[in-house]
Each structure stands twice: as structure tokens, then as C-alpha cells.
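Before we start, here is the structure in question, set down as C-alpha cells.
Below is a slice of the complex: some chains, not all, each in place.
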């Protein structure tokens, strides 16, 4: 089976740079896949992407060596198994609150006896190879998102779930859970920041991977330095907005100034 | 009929800032439509967009006051009429070489007796209003692209075509036609630059609008200063690549430097 | 945040006229959105519409001031949150049986601490505005469908669910639950009619909105008079059938009569 490149990187203490896809198009996905990310996550939760788009996006990404991940929109076995069959090499599952939910998630990703995934990895064979069934339980990454009040009280019971690869922090939901404003790149004086540090510590203690979503490259670098194994920065959708704003502001701003000068 | 905002701007000597859509998705189109462009062009020629995507993209753009334009992939009446029926307020037609082609293009955009457009403006009614048939010939912009050797020899015969609104310059094809490297934002010592200036002069002389495609806001501002009525800068697709490159370079670059330091 | 127009209408005792979309097309959706409905509901339960269609339909409707609602196909948080992120301003949830289900539904629609909705309102920002997160819990309508035997026994416990905006009656399922034939516009001697009246009374008592699905404008007017805050009449799909039947019957009927005369 094709090795999970980013799993190996993390095992070797190499930080993983993950890109984020929220536009439902193979065109933006393909362009992103040529930009030297280590992995790309198709966001089926807040991204405007459903299975019908995620499938060809995953097929398209497969033309490069970027590892395809998916964030599902809920801890539902049917959805998780279907996107795994479509060849994704890691699942990020939102809103894991406790051990029971963590087990339900992780076991949906693994064939018996480790879990209850149903057999039929159509694209798993194509992308992973004919021995996919043998190694998939191990190679597929399973990240639980820690972002609710309940989860914060149950870090150990979640993180010791057999088969769980790591935790993924969504700072926006985490902030809301703590009564703070949603947002990325939390400053050090926030409760969210403290909790991010605590989650990181627990992940180290429990010997699982840690990942975090960031707004800027600068903050992501800081998080890598702190010890996070995987960082996500920006998204295709964010780039479209930022790129447009920059051009429009420059031109409209300049035109306004000339207008003002004129009178 | 809803007025063509950018036509009025150009008539009032206000420069028009046009955005460019090449990703076949209503999601990127909608985000772009919220970024204060005066108009957005759906590029059905080099963009990876077909009618089936262009239609809902146009419907989506209609939620803002950004004017929807389309670049068709060829001077074909069936294609032009169909996209006009879908509610677009201006056509940019590539590779117009001479008067005959210019007439074929312009007349495909107008109902008799001015042209031979067939009647049935389904979304024209919805977007433009119930009196669309009465004013459409006038309100719909018709831009001929000047980008071939033959066209450079026939500027006057093309520009005097009755009903033609203006010319649109694609610097890449123009450069190739002149034996130079394709690219935007041509420097002043190129043949392409000279021809761009000449086309601009002819458009002024013939009292039609002039438009040009640019790579950067800076160059576009320069073109506005020179007298162009409409400037296009960048594209959704370009923003995705640029945004990704910036993040990836920053992070991978920084990691590389730390790696080097480490040993 | 853009105000929820129909919420304001209902608060001001103005009856809301809601249209119903069951054809998976932006074309029919756009036509409907130009016809002066106060709101339009995309029916993802019995309508033949999935997320991939609902998204561009919602984008298209946004070009008018018609309020976009969605009926989900089941009380599933992942589905509900995803369609809310896509910018819908109200959810109608089928088959709510009791308080626990009502709470699960309502809380999926609200950010903490009121609920457990996950943060990332992509189109919420575009359609609602940048302060969407602050007001969304309040502005988004949450209608529970009352249509099962169990629910009829638990009207108060359902209707007092914190955050629930109102109840929506589907007369067909209600009829079946009561052992009667499915159908709209129930006559006064049916059990379904009695229950509809009782649900209405309970909604008034509990100070929440009431809504009902109708087959004809006449019946809907009667329901408005009885005190319902929102009425749905017909659907795009129903209009296509009715319109076709009328033409076909008229012509085939007339041809048959001539044929008979002929011999």
C-alpha cells in the first residue's frame, strides 16, 4: 500500500504543512495540489463541498504526491466510510466530546477486529494499491477535533482511544466554547491560547499527533515551534477573497486619491 | 431595463475595474461578486468554464450589483445568443480579424433590424426587466478582441463596425502575433506595447471603448492613466495560486532555514 | 446582520406567504424568487433536491429579497449545520416527536452557549453580513414539524423548548398518524383538522409561531384567518403538473369532441 507520506513525516518529527479546500471544484483543487503542500484537506463541514464534488477533487489531487485528507461534517459512520472508500488517507472529525464518540469515530475508520468499517475500498485500491485492505487501518489518519467544553474536561479519555492518530484544534469553535470571540491565531492572553497549550501537552503525554488551524503563516510557524505536528494555513477560498481585496483596494484607493486631487 | 452600470461609467469617463473568473464554481464567483469589482467576466475561452457552470455563476453574481460579462470561446452565434439569453450584459469575443467577423459578432448580439439575434431572453427578463427586448441591443456591450496580425492591419474597418462597443486587448496573444513572448504588463520597449498604444489611439479616434487585460494593479492603473476605459486585473484562479505560493514559500522557506541552522 | 424579514413580519402579526421548491434547479428557483413570495423553502426531504443543488439554489434566490428556508430530511446535526453555513435563514425539521428531539434540533441551529452549532458560516457572512455570528442564533428560524402520534401527546414539552421559533404542520403525515388518508386542506370533520386547531391553540398559548402546508390559496387564506403566521401553498413541481394538465386536457378534450362529432 502507498505509504501515508505525512504520517511518516510526523513520525520523523517533520512538521506537516496542510492546505485547506472549501471551493467545490476540481479546478481550484488541482491548482492547490501543484503548490507544494504536504497534504490537502477537503473540508466537507464548513467548506461548500459535498460528496459529489469531493470525489473528483480527490481523484484530481491524486495526480500529485500531496496526501488527501477530508474533514467530515459529523461523526457519522456512513459518511466516514464512504469518503474513505473514495481514497482519502485521513479523516478529521469535528466535535468529539468524549471517549464514546471518539471510539465510534475511530472504529468507523478501521476494519474488524479493530473497528466496524465495511469492506469495499473502490478508490482505496486505485490510490493505495491492491494490498490496501491489509494496511489501511494503520495508514489512514484519524484526527479528533477538540473544540467543545466537554472535550476539554476529557482530554485523557479521548486521547487514549485505541487507534486515534491525533487531535486537531479548531480555534474558532474552541474560543466560542470558552466564551471568547471566534477566530484564529489567538493571542497569548486568551483562555483559548491556554487551552491550546494544554491540549498540545496532553497530546505529547499521550503520544499522539497534534494539529492546529491557523490564519497566517507566521502563527503557523510559531505553532510548529511549539511542537505541533501539522499546521493548516488559510484556504483556497480565503486566497480568492484576499487576492481580490488587494487588487480592488489598490485600484479603487488610487482612483479615489486622484479624484480627490482633481478637485 | 436595468441600466448597464459599467456602460454608464465609461460614458462618464469613469474607469471600470473588471474581475476575471476562470474557476467553474458558483462559490468562487459569489465571493468575487462581493469584492467591489465593477464587473466580472466569466471566461468561457481559457477559463475552465462551460455553459452549465456559467449559468449558475451568472445567477449568483446577480445577487450583487456587479455587472456580468462573458468571454465566449469563439465567434459562434449559437453560443453568443445562448449566453446573452442567460442574462449577461456584455460579450468579449476573441480573435476578431476583420470587418466581416466583427459584423457577424456584433449582429449576433442584436435583434433585427440591427442584427440577427433570436428572441427568447429567459434570464434577460429576470435580470434586466420586462422591457429587456426594447433596450437590449443598446445596453449589451460588445467588445472585439484585437490580438491577431490581420486585425492590426484592419483597425479602422473593425472599429467602425456599427454597434461595436469597444475593443479588448489580450496582451498575450497580441505578443505572440508580433513574435514576442506571451505575457501581460508589457514593457515599453516591446512591439506589443507600441501596438497597444496604437489600438488605444484608434479606439479614441473611432469613439469606442478600450479595455485591456493586466497582470498587476500597478500596470492597470498605468493603463487607466493612459486612457483605457476598462481594466481587468488578475483572476480568481490566479489568486488561489498566489495565495498558496505565499504561504507555502514562507513556511517551507523558514523550515529550511531552521533545518540548515540545526546542522 | 441582514434582518430575517419574515421573522419581523410574524412578530408584527403579518402573515407570511411561503413558496415551496422541489425541483433541483437554479432555473425554477430563480423564477420562483421573482414572484413575490415572502420566503421560499427548499425541500430537501420530499423534494428531489440534495445539498449540491440546494447551495446554488440558495445563491440564486439571494438575488431577491425572498427569505431562503430549508426543510432538512432528518434531524441530523451535520446536515442542519451545513445548510445553515450555506446561508439559509430558517430550518423546518420533520418528525419531531418529543422534547429531547426538539432540543437536539434547536441546539444544532445555535452557537454555544445556546447550542452546539460549529463555527464557519461561509455563506452566512456573504448573505447575512460580517456580524452574522453575533445575531445568527436569534435570526435563524427553527420550525419543528408536528406530525406524529407521539408529538401530539407532547405538544407542551416540544413547544416550550428554548429557542424553538415555531411549529410547522404537514397535514399529510399528520393524517396518516391519525389513521386518515394523507392529503392537504383537511375538511372540518376530520381528526386531522381538530388536531391542526389544537396545535394552533397550543402554539398561541406557548407564544411561538405556527405554520401550515396547504394545497390551495383558498385554504391557506382560511388558515391565515384562523391565526397561522405562515402558510405554504403549492410548489414549483405542482405548478408544472397543473400547468401541463390544463393545456393537455383542453386540447385533447377538444380534439376528442371534434372526433366524435366527425362520425
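A, B and C label the chains in the order they appear, each numbered from 1.
Throughout what follows, a residue touches a chain if its C-beta (ideal position, glycine included) is under 8 Å from a C-beta of that chain, and two chains touch if they have at least 3 such contacts.
The model shown is predicted, which means the values in this text are computed figures rather than measured ones.
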item	value
Identical protein chains across the whole complex (3 displayed)	6
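What we mean here is this: only the chains that are shown with their structure count from here on.
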item	value
Maximum centroid distance from chain B, chain identifier (CA atoms)	C
Chain C against chain B, contact positions shared by both copies (same if over half, else different)	same
Chain A-chain C separation of Cα centroids, rounded to whole Å	35
Centroid spacing, where centroids are CA-atom means, of chain B and chain C in whole angstrom	41
Of all residues in chain A, the ones touching two or more other chains	22, 24, 48, 237
Chain C contact footprint on chain B (complex, rising order)	26-27, 30-31, 34, 55-56, 59-60, 62-63, 123, 126
Complex contacts: residues of chain C adjacent to chain A	50-52, 55, 76-79, 81-82, 85-86, 111-113, 116, 118-123, 133
Touching residues on chain A, where the partner in the complex is chain B	15, 17, 19, 22-25, 27-28, 31-32, 35-37, 48, 217-218, 220-221, 224, 231, 233-234, 236-248, 250-252, 254-255
